[in-house]
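Please read the structure below before turning to the comments.
A single protein chain has been omitted; all remaining protein chains appear in their positions.
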Amino acid sequence: MSGQDFVSLLPLTVMASAAVLIMLAVSVRRSHLFVLLITLAGLAGAAAMLPVAAQAGPRNVTSLLVIDGYALFYTGLILAATFGVALFSFVYLRRREGQQEELYLLLLLAALGAAVMASSSHFASLFLGLELVSSSLFVLIAYPRGRVNIEAGVKYLILASVSTTFLLFGMALVYAQTGTMEFARLAALSGSWDGGGALVATGLGLMAVGLGFKLALVPFHMWAPDVYQGAPAPVTAFVATVSKVGVFALALRFFGQVGIRPHAHLFLLFTIVAVASMLAGNLLALLQDNVKRMLAYSSIAHLGYLLVAFLADGPLAVTAVTFYLSAYLATMLGAFGVLAVMPLRGGAEAEAVHDYRGLFWRRPWLAAAFAVILFSLAGIPMTAGFIGKFYLLDAGTGSSLWLLVFSMVAGSGISIYYYLRLVVMMYMRPREAGLRESASFPLAGSLALSAALGVIFWLGVYPAPFIDMIEKTANLK
Amino acid sequence: MMAAVPANYGLLLAAALFILGLAGVLVRRNVIFILLSIEIMVNASGLAFVVGGSRWRQPDGQLMFIFILAMAAVEVSLGLALVLQLYHHLKSLDIDRASSMRG
Amino acid sequence: MGVTFYISAAVAVAATFAVITRYNAVHALLYLIVSLLAVSLVFFTLGAPFVAALEAIIYAGAIMVLFIFVIMILNLGPQAARLERAWLKPGMWLGPSALALILAGELAYIIVSGGGRGSAGEAVVGARQVGIALFGPYLIGVELASMLLLAGLVGAYHLGRRCEGNGGPAGSGRSGGQAP
Partner (left out) sequence: MILAWLILLPFAGGLLAWLAASRGDAWPRWISLIALLAELAALAVLWAGFARGGSLAAPGRWLSELDLSWIPALGARFHLALDGVGLLMLLLTTFLGIIAVVASWEGIGYRTGFFHFNLLWILAAISGVFLAVDLFLFYFFWELMLMPLYFIIGIWGHENRVYATLKFFIFTQASSLVMLVAILGLYFVHGRASGNYTFDYLKLLGTPMSSFTEMALMLGFFIAFAVKLPVLPLHSWLPDAHTEAPTAGSVHLAGLVLKVGAFGMLRFLIPLFPHAASDFSPLAMTLAVAGILYGALLAFTQTDLKRMVAYTSISHMGFVLLGVFAWNQLALEGAVIVMIAHGVSTGALFVIAGDLQDRIHSRDIDRMGGLWSMMPRMGGAALLFALASLGLPGLGNFVGEFLVLLGAYQASIPLAVLASLGFIVSTVYALWLVQGVFLGVNRRKLRLPDYNLRESAVMAALIVVITALGLYPQPVLNTARGAIKKLSGYAAGYHRPHKADPGAQPGPVAGVRRQGGGS
């Protein structure tokens, strides 16, 4: 490794150092605020290192990592989202007892894992990044250690571990057949899997299943609603955004290099998964009375939408996916941020739909923010979701994937119903005294929420500079 | 004690162990047994990597096994810690009873 | 000497089968250790002595000890085995094992028919080569593994702390109001 390699790795190094620093700080004295500040400084520092790393140019750092514009862009997204999650966690934990500092350490490690996934060019780094995220999440999901949290943690542990073994076994089959674990060399061999094509394809299929589990695509989605409901709201935000963005960035790079189109049955598999996710996700979301479960199913559907562009050909696809993921990230983060700063209901999170009844009259700004977020999820203009959805449909029609395009249209038609139901709930006249108001609106929460709203509006009204940035930095060529 | 066997046979063994582990995960309700079955699957995947490395005479397969080992250690320690907590709350290890959420 | 491979493979499969069918957790665990040792032998025959040693020491040794530890804490004695027997009615095996058999058949077919024609275990890749690779091209992997272990450490510490009071710490209020 040369000096330049170390420069390229700076963002990752800073994140890891911040985690270690927290451990040292905690061993001296426990202070919630101080640990939060270290976390935020670490994330901001890592973000500040992104341009430095970019100047070192796209390069392979050993065969495990490739630090190019794409990786750095996604690392930036991950850092920004983790920043928001950390702020929401502060608001959330301050109102609860127990030891809070470990959460930030694990958040940093999980974000590091997601960033490694976005930069990985080798099975080993893929696997280690993924495990870093999953292992941190086992604990984060069960963090307050209440009964529901623990149940969700155990469920996630079992299903995530099983899916990891699928991924591992698939990778092993591919490796045994091709003799390499580097994406680029696999792609180069793509044409010449003599006789063993079936084995490689099986391996790729198993890998797809493993990644599909992590993305909670139908039919590998059964963990999502329970985990979304059981995890504390800021962690749910992390599960819904950072971990999925990391996995999707990886999947886009890997399958983009190896190519899906040549493998007809893989393409078919992905198409079925996408259609099923869009339709089942939206239909099941209709039935939910719990906001977190509803958002879980809705995020399943959104990942299905993403597959539309994922399966589309051409340079448009990567831009479309990246744009949509950024929009989705800001929106979902905002949604769970609202849940995290909502007034408590008897010590528990306000997660039932009827908890939101009349919110508009009691907390107009919070309700307006949530309404904007729901509109963005539904894809109404002036929000990021609108441009994002347009982009995906653009990519889909451009590749004439009509089945996917019309499933997406049908799915988002259905989705409007349940998003709007929540908006309707919010501006109904309150029936009861309502939830206990917290004394003041927490500063950290409103900062993060306003930032998310700012991004939603910015990407919805004048996305040109952002698209420009994506096209300049995050292209895979 | 070298034995040049067809690489396929090694993979077959790995596949057999993997499937046995999968069956265990599907059938068992006790969380401890589920974790054991997952360990079987993890180990089978590691075996497949070693077979691959052996076929190509590379150290890479063994390296992956070492990483898998680290991951297994982490997973088992966290898993067992969660199991203890679950037992504390439920007084049972039945995974089906861990269902206070509507599915 | 291919015989060693076949014998260990047979032992591994048989022991693993025993693991998933036992009712007593300690018995199952012992069978799993046998299975792991058999796999360790397979590694050895495949020319991977270093990981063979790791398998025996870390997997069969250290990790399994964790299981024993927890089984002892939870005191999963004979009555737990009876409960297990009651849960595992023969009918429960039907669906999963049919699925597993189908999958196994498919995998076997693909591996046998489509798999590469190379052979394994023709050369020894020893500890020296593994070490050079580990701290050469895979250095970042080692660092990441250390981060992974850190996550495990901190996480296990957090989860493993004794629960203050009765019914757990912060979350105790939730579990009551939560369940619908």
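General remarks:
When the chains are written out, they are named A, B and C in that same order, and each has its own residue count from 1.
As a working rule, a contact is a pair of C-beta atoms (placed from the backbone, for glycine too) under 8 Å apart; a residue touches a chain by one contact, two chains touch by 3 or more.
Everything numeric in this text was worked out from a predicted model, so none of it was measured.
With respect to the full assembly, the chain omitted from this view is in touch with A.
Touch with the chain that is not drawn comes from one residue among A:P51, A:P219, A:G259 or A:G413, which is A:G413. Seen across the whole complex, the unshown chain contacts chain A at 319, 375, 380-382, 386-387, 390-391, 393-394, 397-398, 405-406, 409, 412-413, 416-417, 420-421, 423-424, 427, 462-464, 467-468, 471.
Here, only the chains that are shown with their structure count from here on.
Each chain gets a centre from the mean of its Cα atoms; for chain B and chain C, those two points are 4 Å apart. Contacts with at least two other chains are made by residues 124, 128, 131, 135, 138-139, 142, 145, 147-148, 150, 176-177 of chain A. Multi-chain contact residues of chain C (touching two or more other chains) are listed as 107, 111, 115-117, 138, 141, 145, 148, 151-152, 155, 159, 163, 168, 175, 178-179. Listing the residues of chain B that touch chain C in their complex gives 1-13, 15-24, 26-30, 32-33, 35-37, 39-40, 43, 46-47, 50-51, 53-63, 65-67, 69-78, 80-85, 87-89, 93-94, 100, 102. By the touch criterion given at the top, residues 123-124, 127-128, 131, 135, 138-139, 142, 145, 147-148, 150-155, 157-158, 161-162, 164-165, 168-169, 171-173, 175-177, 179, 181, 222, 225-226, 229-230, 290, 293 of chain A touch chain B in their complex. Listed in rising order, the residues of chain C touching chain B in the complex are 1-6, 9, 12-13, 16-17, 19-20, 25, 28-29, 32, 35-36, 39, 42-48, 50-51, 54-55, 58-59, 62-63, 66-67, 69-71, 73-74, 76, 84, 87-88, 92-93, 95-97, 99-101, 103-104, 107-108, 111-112, 115-125, 129-130, 132-134, 138, 141, 145, 148-149, 151-152, 155-156, 159-160, 163, 167-168, 175, 178-180.
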